[in-house]
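Of the protein chains in this complex, one is absent; all others appear in place.
Take a look at chain A:
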Amino acid sequence: MVLEAADQAAVRALWLKLGSNVGVYTTEALERTFLAFPSTKTYFLHLDLSPGSAQVRAHGQKVADALTLAVDHLDDLPGALSALRELHAHKLRVDPVKFKLLVHCLLVTLARHYPGDFSPSLQASLDKFLSHVISALVPNCH
């Protein structure tokens, strides 16, 4: 399933605005996820999760790069994210529900930093985009 044209345009426009700060927001989203949903920490026993951790920042940047890759390949998310799908499903074995928690915290973070831009339509487009990303990452996700 491919994202509709209007949603694609909205997401691309936002990503242009975020510029090189995507990593800042994904890092904040990770911090929020760990605090609000402590069960997510069970997947990160190898990282220092204390506030301001450089390891969380590094992981945030990885997430940012993956999302930017997704934005650049909106017409073929499964193809673009196939390596990450393999990783998350077979090596990391993350419960699919956890991705939704991170997505929610990313929306919270963006709403916090860009309240003027965060219209209901943009929220809807982002929600759909990120749902497509989750579907591309998780083989059996529904």
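Couple of notes before you dig in:
Definition applied: a contact is a pair of C-beta atoms (placed from the backbone, for glycine too) under 8 Å apart; a residue touches a chain by one contact, two chains touch by 3 or more; residues count from 1.
In this text, contacts and distances are computed from a predicted model.
UniProt records the chain missing from this view under the protein name "Hemoglobin subunit epsilon-1", selected from "Prolactin receptor", "WD repeat-containing protein 46", "Hemoglobin subunit epsilon-1" or "Serine palmitoyltransferase 1".
Only one residue from A:Lys17, A:Lys41 or A:Arg112 touches the chain missing from this view: A:Arg112. Of A:Ala36, A:Ala58 or A:Leu92, it is A:Ala36 that touches the chain left out of the display. Residues of chain A that touch the chain left out of view are 28, 31-32, 35-37, 104-105, 107-109, 111-113, 115, 118-121, 123-124, 127.
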